[in-house]
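Of the protein chains in this complex, all but one are displayed in their positions.
Chains: A, B, C and D, in written order; residue numbering restarts at 1 for each.
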């Protein structure tokens, strides 16, 4: 499978993707890098000047900076926690023989198809709204004061919305993995006297590890960039309670029109993302190798 | 394991599953229901029985034509997906069947390009688009979406291709197939479930992409994400209209997803299985 | 020729889209393309576009905040060819002033607004209160607390709490203006460490706590409007355009019970907040179709357009707050009970001198410098955290002060 | 301590009646092999005994106790699967210990038992490896180890060696036989390999379409098959079955003669034939001969018997080794 011919060919075949992505990475990245060393406000394009590391210091000294990093990680972590655990549970449930399996599956995967701003709008206005939301209606039904989700638990609210969107993805992948579990292994465990719980712990869970790795990897990539949901719901507040790094950059770039500062933030975010990525690869990457 | 499942077990599982499915689906259902309520019903508190008016849809349609953004969404998501597949198939082939010690690293690097925060590069990209005359063009946006999703596409294809026994490609090679024929006649049809699922997933991602599609378009290329952006916070809480617009924006992809869920599920493993 | 028009998704603009046939039939060679977006996205889009000379739009809908800033940058085309029959002098002076830079008009107002009190006559009566001619904050505070009846789901007052420079900060800035405070002193030094801010903010926070609706920290214009329409607010201080909504019996359950009053002031301070906002149509300098664009702008902001709306949709739906002639029209006064108070509020606002003490900036409920969006939003977040009960007034002010100093230093105002 | 009794056991999958009705008695300590063509229901029968499938009718007794409705774990049986069904993420030690852990045995006792089993099966050096790091034969041994630690009343094997190559299969076959000699536990073994069945079984059960065709010791089946099916199925290479003239002359519908019971000669014999294929194995020579008036006959000669494609040779069946069958296919 590996002759000189095929190897050379393989290089050639990789070329378009690699070159495209390289260009896609390098061009904006180098522009961003360049801007990050400029004093450049979109609203006063006349006053562009070299800034040195000022933008970095400036972005770093933003009072929301550390909290935004923390919030970024909390969103990623929180959503992963909910989707992986919930997804596993749902996958187990959907793997059982049930009436109307097809429809149930359709219902469960639906949130995945909803575009993030719509999802955020729906949750904000019709589900979590303290006055007219369904949650409020429910709590009034039980005679308690409705919770003002976005004011009292801003980060949690965002995590819930985002988790809602990603739960189907996790469920689907875990379900597929679950169905690939060798039935003889399951039977062997049954013969060995393992109860349902033991089979889950000793057999199913390890079997799902690889699928979970994939879920974590893919979702992390997307979750690091969550911002539309924040923009629509809390706008990063109250205070900085739900400002994550992408949103902080958004605030700098599209409210302050501070291209320099936002670029510096972008560079910082890329570095952070790559740290997370490397960390993630290290921790779970070996799971991806056969 | 083919022992008869007790009916009780099945009933309990069914109830639990339907309950959870209902909860998960509820926001969408409620949007649907709200879209056929009148505005005052919409904020009058919880009710599952709408008056069944289609007025909101008519209002939304007359206010912002639906057809054009819908077509843009279709063209953009399908176009960018096809483009991405064309570029990604050869790359995935090379990675799966002629791996080097760098293959994994290249793959991870590709994925890492997805982590670039879009907002940070908006201005550079906007300037580039302006200079190349790509602002508000379908082609520009299509390229953009292709680039954004390419890493995922490459990765998914790579994992599917890896499942295909190399012997079959070798057999084709022995049979006199050139590279192109090998890919067209053997690899692609064999990986079809995977490719189909990649295709679907990518369409979903492209359809729902709502940063660039709003920022780089105005009129000609604006898809449904931009359509929805014109309903989000008008003066007053027009939730019924918002719901109608939302329903119109997500319905096509939702229906596509429903109909193709078997394909999607079958292929959506990212090589995670086994 | 095709004109691409970027516009905000407010009711008046939407209505205009529906009426363009009148224009296109008169100008068959001009076609119109609409880009309708919600306010924040619109602002982002047009600002990016104009700042990078993207050239996507021929007409932009922008606020009176942007007009002077952009005009100074040379990004806007002067509206010199609006036609002979276009009555520029009919525009309300305060509005027109905000759109004029060095005596040149850079944008035409589509509608304008100030702020005022909307209140429930019935509830006031029940509580034995009477709205004075020129209400003070002390009175408002007392009245709100008196009216509040949480068991009946009635809040004494609804105010903006949602973070944003155009949301809670619009109100808080106006409030502080009326308390004699200001954003910056003549040296661009932020003033959050001054007692006026502390007093105003404390008043606002306490009032929200005692007499505001639950979840106030996420309420903006829309949410309060709905609350008021549903009869859940005794008072609501907000933009004058709201008057046409709350008095519309189709949407409002309290249409026949509302009355209006001037934006409050503080006892002993002669300032009513100076809230003034207008949505205007302007032409980016990059547009090649300035001539056609001006034709359209002239049509959309003319007296005739007002008449057109009146004939098709009724007088109450005419975009308010731009022309004196409208307020002189008997039909309008007849149809809109809020015409009088609206005009009074608009006339009371003076954005060239918004504060009691001298300031280096213009603007009313905002500060007309490019950096204000970012600063205002940031500070708005800090203040909404106070309303949400997650921060104290002192902390918020201190944080606001340091954050603003930081921004202003970066922008080069503070040397 | 390990007898298994099937009473009129039947099994259907939906419409399909896979096992109509089977009665079978397995003695304690016996090594019973199920053989039969693919799809005849061997695995199904084994899984019914294991409790992995529910019977559709009849009852199953283990040691005289009715276990028909009991869960697999309660039957005290151990099963070794064709695919080994090892737990891929556990070390060999953990794999073997798993049933004991499930039985909540204490740590020290587990270690002891695992060490014992590993000793018996020569796995001591591999205890810390993962299954994926083992060869096929080692994996199979681990599967067996996992079965024996439980000290079950009986072992069930479903084609345990079919994934191994020929020489490993031979070795493992011996090992399992020795294990049986050592443990003296009842073993039920499914295979379709002639050699395994013949060499390992105390008792062979020949199944065909869910029915038992014959039960008996290997040599019984070899020397006196009850009917044509068993005659054709047991023995390798297959018995030659001859109809027509010759059979009639022997007063039978069909006459069977095994390839090894034909005397071959280059000079003379009862039948004359032409060699179509001659397979020289060194130790033996297998001849496919086209015999005049009889048809295709397989014969075995010793390694030195020189014969090639096209040669004329003579064959004589050994009279005493003839099998005769009536027109119902039953042995006469």
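Following the convention adopted for this analysis, a residue touches a chain if its C-beta (ideal position, glycine included) is under 8 Å from a C-beta of that chain, and two chains touch if they have at least 3 such contacts.
Note that the coordinates shown come from a computational prediction; the quantities given were computed from them, not determined experimentally.
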From the list D:47, D:203, D:258 or D:323, which touches the chain that is not on show?
D:258
Of the residues D:198, D:212 or D:289, which one touches the chain left out of the display?
D:198
Check the options D:7, D:21 or D:223 and report the residue that touches the missing chain.
D:223
In chain D, positions touching the absent partner:
38, 162, 165-166, 170, 174, 177-178, 181, 192-195, 198-199, 218-219, 222-223, 234-237, 258-260, 277, 279-284, 286, 288, 300, 302-303, 309
Logged for chain B, residues touching the omitted partner chain are 165, 167-168, 170-178, 181, 185-186, 189-190, 192
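Just so it is clear, only the chains that are shown with their structure count from here on.
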Among the chains, which is located farthest from chain A on the basis of C-alpha centroids?
D
Indicate the whole-number Å distance between the mean C-alpha point of chain B and the mean C-alpha point of chain D.
54
Cα centroid separation between chain B and chain C, in whole Å?
39
Multi-partner residues in chain A (2 or more other chains touched) are 42, 132, 187, 190, 254
Residues of chain C that touch at least two other chains are 40, 44, 48, 52, 223, 226
